[in-house]
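Heads up, one of the protein chains got dropped from this complex, but the rest are sitting where they should.
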Amino acid sequence: MVCQVIRVAVAGASGYAGGEALRLLAGHPEVEVGAVTAASSAGARLGYVHPHLLPLADRVLAETTPELLAEHDAVVLALPHGASAALAAQLPADVLVLDCGADHRLADPVAWKTFYGSEHAGTWPYGMPELLTGATSKQRDALVGARRVAVPGCYPTGISLALAPGFAAGLLEPADVVVVAASGTSGAGKGLKANLLGSEVMGSMSPYGVGGVHRHTPEVEQNLTGAAGEPVTVSFTPTLAPMPRGILATCTARVRAGVTAAQLRDAWQQAYADEPFVVVLPEGSWPRTSDVLGSNVVEMGLALDERVGRVVVVAAEDNLTKGTAGAAVQCLNLAFGLPETLGLPRTGVAP
Amino acid sequence: MVCQVIRVAVAGASGYAGGEALRLLAGHPEVEVGAVTAASSAGARLGYVHPHLLPLADRVLAETTPELLAEHDAVVLALPHGASAALAAQLPADVLVLDCGADHRLADPVAWKTFYGSEHAGTWPYGMPELLTGATSKQRDALVGARRVAVPGCYPTGISLALAPGFAAGLLEPADVVVVAASGTSGAGKGLKANLLGSEVMGSMSPYGVGGVHRHTPEVEQNLTGAAGEPVTVSFTPTLAPMPRGILATCTARVRAGVTAAQLRDAWQQAYADEPFVVVLPEGSWPRTSDVLGSNVVEMGLALDERVGRVVVVAAEDNLTKGTAGAAVQCLNLAFGLPETLGLPRTGVAP
Amino acid sequence: MVCQVIRVAVAGASGYAGGEALRLLAGHPEVEVGAVTAASSAGARLGYVHPHLLPLADRVLAETTPELLAEHDAVVLALPHGASAALAAQLPADVLVLDCGADHRLADPVAWKTFYGSEHAGTWPYGMPELLTGATSKQRDALVGARRVAVPGCYPTGISLALAPGFAAGLLEPADVVVVAASGTSGAGKGLKANLLGSEVMGSMSPYGVGGVHRHTPEVEQNLTGAAGEPVTVSFTPTLAPMPRGILATCTARVRAGVTAAQLRDAWQQAYADEPFVVVLPEGSWPRTSDVLGSNVVEMGLALDERVGRVVVVAAEDNLTKGTAGAAVQCLNLAFGLPETLGLPRTGVAP
Partner (left out) sequence: MVCQVIRVAVAGASGYAGGEALRLLAGHPEVEVGAVTAASSAGARLGYVHPHLLPLADRVLAETTPELLAEHDAVVLALPHGASAALAAQLPADVLVLDCGADHRLADPVAWKTFYGSEHAGTWPYGMPELLTGATSKQRDALVGARRVAVPGCYPTGISLALAPGFAAGLLEPADVVVVAASGTSGAGKGLKANLLGSEVMGSMSPYGVGGVHRHTPEVEQNLTGAAGEPVTVSFTPTLAPMPRGILATCTARVRAGVTAAQLRDAWQQAYADEPFVVVLPEGSWPRTSDVLGSNVVEMGLALDERVGRVVVVAAEDNLTKGTAGAAVQCLNLAFGLPETLGLPRTGVAP
């Protein structure tokens, strides 16, 4: 364990991801919150922008500059896609940079170009420690001591963890994976859009990004391909649910001939037996997003539908915690050699 | 058009489906609400059980008996599964019986036994007028003048209408259909269960009936098989959403080789061009459950995901209106030779 | 009854009040929806702006001009405060103008100036037919045949109807009236404000306009003063509730010495015994906003708190229906000599 406190800056602190990073960092026993920066909100009191962050209420948002950020041990970038690469390039190599944006997640420049439309900024270690990268290996190894981390997208977190055990164990067909996920509205950010008004979203479900065009699709495929050792393709449809937080991902894949329910359950349980933040629920139990509200945990349940030859895995997470800021803090712990669970809640706020 | 008013009784009037039937019937220009009956709530004022039904507030719930129901031109049965068959058998053949329960929906006794566990009660004309039963034929023909109607299940309504055009046109593969749907809590009924308390469902999404065990699965397969002319199998996962009403069904199927987006759109538009209660939204538009709140309309949007060779159709409906009681009233109109749209809202209550 | 259809234009049709006016007018048997106009949304399809209004989906929003509006029998103005006076002045005297804005509600120019800050535009007949204007007289008389109507504010509707019977009967003290009301978010309009995002309002209650500064305060005082025959002052605090629609107004006033619960109940029941849209619930029953969703009804319950000498009246309404657009249609019926209830729902959409 390091002997002195770790000073962490948050860039893009006025948004929902930045706010959640601050909530977790403010309660982390080895961290001191340093600079909090923003763009259009620079100059505002944090108590005005995030009234729920009482202990930081008197902090004032500064302009986001590389000079200011560089004075810290670690920097959380909670910026719009495309904004982090240029900034990160100006930060010293020994400062830990945790990019909550997508800029450095994809290894394939073609996939990047197809889904994001801009030039590829290069690939950083992917911040999902529990992700199987083969039959037994996990992504964690790449994160210990890292100084650049691409924090995963919110949807890919639940989806990839939900399906990777089956692919890593060779139990699933790589084609015809279908995922439908429901997200709380904070996943759509704090930007002012008519379809995100409370009057529009309360009491309503709606889809978006239909037809395989959501940008998290190639990220999921990359993760599952890594676990499977062969190309996996995914049909992914996101929907917007009338709740502020939470993702429920319903993930199905065809099982290979002869695969049994017991084999499936074994594979999932083995994959996550020692993981503090991934829970495979007992048979017949299913996750609820409310149970992981504010917690860094992904909960999942699974069942085999023998009639149609598909496994169905349903995973719940908090899109802002394990889906974004919690993953960033978890990677910070790994990067600095701290206990991986430090400062990260394993209880949800329910009901 | 009939010359005298149609007297309609509602059995099981204390539940959500019964209440919605009464809401629609009370506003129907050719209908007079007759007896309203219940089991444990018999004796209660309707104003106590359904305070939203102001014009009927002073009605008193009677015991459900065949004698009482038999005095009407039509009877809506909004009873638990298994309760309607015995009752219907005691009603005269010339009384229109609209069964909102499942008892008479399935043609296959084996499927019934597998999913419901009891003896098959026989099959009635299926009350989904817009359902394609072949390349161009529709279910409507079987409903004109009928006196026994099996009102469809809430999930099967949106799902079947969402996918039937592609199957009827021969554009979709019959295997590997995957559907994930979110329902408002009224779909789970008014029974007192801890998981349906407001404190538990608000702000939360959760699955249930995972693994292909939900009872609406064979009903969907029956409908799509009818449209396709060959056996269709479906992986179906329902989820509970934090809203009182509404179903959003995300339905995907593999397209046959060479099928184009234009072909798909043509098939869907042709199927529903003349339908007052089924809307295919313009390209790039997607339905929201709030837009059909209290309306008898199913709205849907579709897109082809060429990367994975799947069409994705997302449909929204009000589970209590078009998904149950509105369908019953629509069938009543057909059965009695009234204009099909009489007394049925085509506007939703939004926002 | 008039023999030909009434052509009604809606100006400001893109907002929530305008949308609700269109929903009701589209279902009104004696009305034809004429021009639908807007400001920044002019040129858009109505199906894009209000996807729930299916029967009007292909209408196109026009620019709001007096020339276009003048071609109609009636015009509903659903414009921001301050915008309707200038427009109304350019409309012919025989066109019925129903102003959903505040411009013509207040009789006192000083109160107007204090709360709205601009010049007073004059006073029109106030569109609350059920409002007692003395011991037995009601506001209805002023509306029959009117061609200019100031449609009431959403909060004043429930609050004024909740308390007027006690003031008209001389049972209440005119000072120390206290009202706290909760409104759904549609009451705050469709403007893009960060505090109205779904992520901010879901799961949260918050006050606004605290300290007697909300603009509906003088309107309530004017109404209650009219009923009492002496000046009534009100402490009013509005709050924002996590629901799209609905107002629940908790209204308390001190009772005069010796007033009994029976006297209070009698006064309220007599006041509204013949009113189709105002319901006094039986003793021990209390209203819920969900029961009047989409309905033109105000429901209320009352109790005497003898310990503190106060009557507490709680009223529920739909802020967009009886609170705005339903009241406009009700006044249109009165103005044109139609049955007052024509085209106005008395059932709510619940659950």
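Observations on the structure shown:
Every chain is named by a letter (A, B and C) in the order it is written, and numbering of its residues begins at 1.
Methods note: a contact is a pair of C-beta atoms (placed from the backbone, for glycine too) under 8 Å apart; a residue touches a chain by one contact, two chains touch by 3 or more.
Everything numeric in this text was worked out from a predicted model, so none of it was measured.
Just so you know, the chain we are not showing touches A, B, C across the whole complex. Of C:Ser14, C:Ser160, C:Thr252 or C:Thr321, it is C:Thr252 that touches the chain left out of the display. Touching the chain that is not shown, out of A:Gly34, A:Gly158 or A:Pro244: A:Pro244 (per the contact rule at the top). Considering A:Leu54, A:Ala70, A:Val110 or A:Leu192, the position touching the chain not shown turns out to be A:Leu54 (whole complex). The hidden chain makes contact, of the residues A:Tyr16, A:Trp112 or A:Tyr126, with A:Tyr16. Of the listed residues B:Leu143, B:Val201 or B:Val311, the one in contact with the hidden chain in the full complex is B:Val201. Contacts to the hidden chain, counted on chain C, fall at residues 175-176, 178, 180, 182, 184, 197, 199-200, 202-208, 210-212, 233-235, 237, 239, 241-246, 248, 250, 252, 254, 286-291, 293, 301, 303-308, 310, 312, 314, 316, 351.
Not every partner is drawn; the one left out touches chain B at residues 16, 184-186, 188, 190, 192-194, 196-203, 242-244. In the full complex, chain A touches the omitted chain through residues 16, 19, 23, 26-27, 48, 50-55, 186, 202-203, 244-245, 279, 285, 287-288, 290-295, 297, 299, 345-351.
The criterion applied here is as follows: only the chains that are shown with their structure count from here on.
Of all residue numbers that take part in the contact between chain A and chain B, over half occur on both sides, making this a same-residue interface.
Note on chain B versus chain C: their Cα superposition corresponds to a rotation of 180 degrees, in steps of 5.
Among the remaining chains, the Cα-based centre furthest from that of chain C is the centre of A. Chain A and chain B, compared by their mean Cα positions, are separated by 37 Å. Shown for chain B are the residues in touch with two or more other chains, namely 202-203, 244-245, 287-288, 290-291, 293, 351.
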